[in-house]
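Only one protein chain is missing from this complex, and each of the others stays in its spot.
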Amino acid sequence: MSAMTARSPVRLFLQRLFRRKLVLVAVIILLVIVLLAILAPWISPYSPTGMRVSQRLRPPSLTNWFGTDEFGRDVLTRIIYGGRASLGIGVAVVMCTMLAGTVLGLIAGYFRALDAVIMRLVDAMMSLPDILLAIFLVAVLGASAGNVVLALSIVYTPRVTRVVRSSTLVVRELPFVEAARALGVSTWRIMTMHILLNVASPILVQATFIFAYAVLAEAGLSFLGAGVPPDIPTWGTMIAAGQQYADRAVWLVLFPGLAIVFAALSLQLLGDGLRDMLDPKLRKAL
Amino acid sequence: MFAALARRLAGMLIVMFIVATMVFFLTRLAPGDPAALMLGEQASLADVAELRKTYGLDQPVIVQYALWLKELLRGNLGQSIFLQRPVIVAIAERAEPTFFLALLSILVATAIGVPAGIASAVWRGRASDQAVSGGAMLAASIPSFWLGLIFIQFFAVRLGWFPVAGYGPPGASFAERLYHLMLPASVLGIVNSALITRFTRASMLDVLNEDYVRTARAKGLSEARVILRHGLGNALVPIITVVGLTAALLVGGAIVTETVFGLPGIGNLVVSAVLRRDYPVIQGALIVIAGIYVLINFSIDVMYTLVDPRVKY
Partner (left out) sequence: MMETSVQERPLLDIRGLEVTFRTEGGDVVPVRGVDLRVEAGKTTALVGESGSGKSVTSLAIMGLLPRPYGRVSKGVAEFRRRSGAVVDLASAGQGVVRALRGNEIAMIFQEPMTSLNPVMTVGEQIAEQVRLHMALAPQAAMRHAVEMLSLVEIPDAARRAGDYPHQMSGGMRQRVMIALAMSCNPRLLIADEPTTALDVTIQAQILDLIERLRKEHSMGVLFITHNLAVVAEIADTVTVMYAGEVVEKANVRDIFHNSRHPYTAALVDCLPERARRDSNGRRIVAAIPGSVTSAAEATGCRFAPRCQRAVEACEAGSPELLVAGTGHEVRCFRWSEA
């Protein structure tokens, strides 16, 4: 009996999440991409940096599934390694935005005086297109993988802040918070706990979407030369480097781009599935 | 009504003020001396000091900030380091391709998103609905620069239907310039159609469940008229909002697309300014683009009053 109850919430969660087959497909694709990135050194067919001048710009074949680049490096191998950087940056951005957004949102929702200041800042930041603000920040900070993470975290934090703040505003009016205050319990502690429980699901949804946006934005920044330095293989830098050979070797552009599309699509499908499942208001619209 | 619009206007100004402040101070974080950057590596220390003085860079930061704000209020965005002309002039020179690119793209995005969203809502739960939702998600997952490169390879290089890049030779006719925008506008429109599709679907779903839609059917109106006049008529406010929002987002997307297609627009200006560390241009472009965003939002609010008689300011 106890084993049943311990297992069923997770099973129930997954059952409901996978009721839409597309979400299941998305999760499988995502798992494959992540596993490939993690296991890159063990499963890649070639070395990501091994140049073979004799094998330059070879089209996709049985030996090089996705072809080779201008230095004769295997494109598939570089995509697998590129996933490490691209997804790694995405994960880092997600973690930073979750942390910063939650703290700022709690503060904004809890302290009326700071609310106006923080929300004006959020408004101002959201009045600039993602990619433009990111380019500007990277330009100021200097182009490096770390600074790309920092810039994108700054860009996407306002989204999380908004979600957490609105939830905080709702929770602070709940009767039991009043009751806790009357009993002399530290409201701050109670509220924080309760709000965190409350915002867990919208934040989870936000996290998957921000992950997808971050992967797309990193690629865009790297492509423009305002992101990760070209010597580190990411999906974005690979497209940027392949661009000038696009008319002769379209696979240099095509395959890294498809990797981005698959990653972003499966993340967004997952986020969409989570939102439908966790938000009862939206579920009826299905 | 005017009081509320005035309040919105004041809110806009505050946002713009914060953007300006943010942009100014963040730029100061950048490594390197702008004056040294301007004169290049061979410049003597005396020359650098001289230039610092002309630009007021020897003053305390807070004084520079005040000066900068004052100039900003007069419409002066400063002087480009590399282009040897005022930033506002540099931006104005590049505005045309960006403006028409954004306009065409928003037309493409709306032409895709609104009908797809309506169809998806009307045939909710069926195969066409799922196809539309999947398609919208896919469109939102495609990096616009990558789609641009692929489109160039296919439609321009292989098929030769469109020019590969650029905005036509100098003195090209308006039609020729628009022709150069077709491919980039398609790319930007497709990538940005997703939000419009999803919003249209959601708001049409809400509206089609309303009692007045049942009333419209009870009047004996054709299904097309029920959906378009009574359904879409009531879904217009959220759809206008999302089209406006998309228009604002497009400005950002345009930066990358312009680079791919070699269009001499504001995006191209910004990217080259970033690569050359031409900070006044970056600052100016950020402020102009934020201003456009805020203005679009304000126009959306004004448009509500025209579309929905219940909205009274």
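In order of appearance the chains are A and B, and numbering begins at 1 in each one.
In this text, a residue touches a chain if its C-beta (ideal position, glycine included) is under 8 Å from a C-beta of that chain, and two chains touch if they have at least 3 such contacts.
This structure is a prediction, so every number in the text was calculated from the model and none was measured.
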item: Displayed partners of the chain not shown (whole complex); value: B
item: Touch with the omitted chain, as defined above, among B:R7, B:R85 or B:R214; value: B:R214
item: Chain not shown, touching residues in chain B; value: 210-212, 214-222, 229-230, 233-234, 236, 307-310
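Criterion: only the chains that are shown with their structure count from here on.
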item: Centroid distance [mean C-alpha coordinates] between chain B and chain A, Å; value: 23
item: Touching residues (chain side chain B, partner chain A) in the complex; value: 14-15, 18-19, 22-23, 26-27, 29-31, 125, 130, 134, 137-138, 140-147, 149-150, 152-153, 157, 202, 205-206, 248-249, 251-253, 255-256, 259, 270-271, 274-275, 277, 279, 282, 285-286, 289-290, 293-294, 297
item: Chain A to chain B touching residues, read off their complex; value: 22, 120-121, 123-125, 127-133, 135-142, 212, 216, 219-220, 223-226, 236, 239, 243, 246-247, 250, 253-254, 257, 260-261, 264-265, 268-269, 272, 285-286
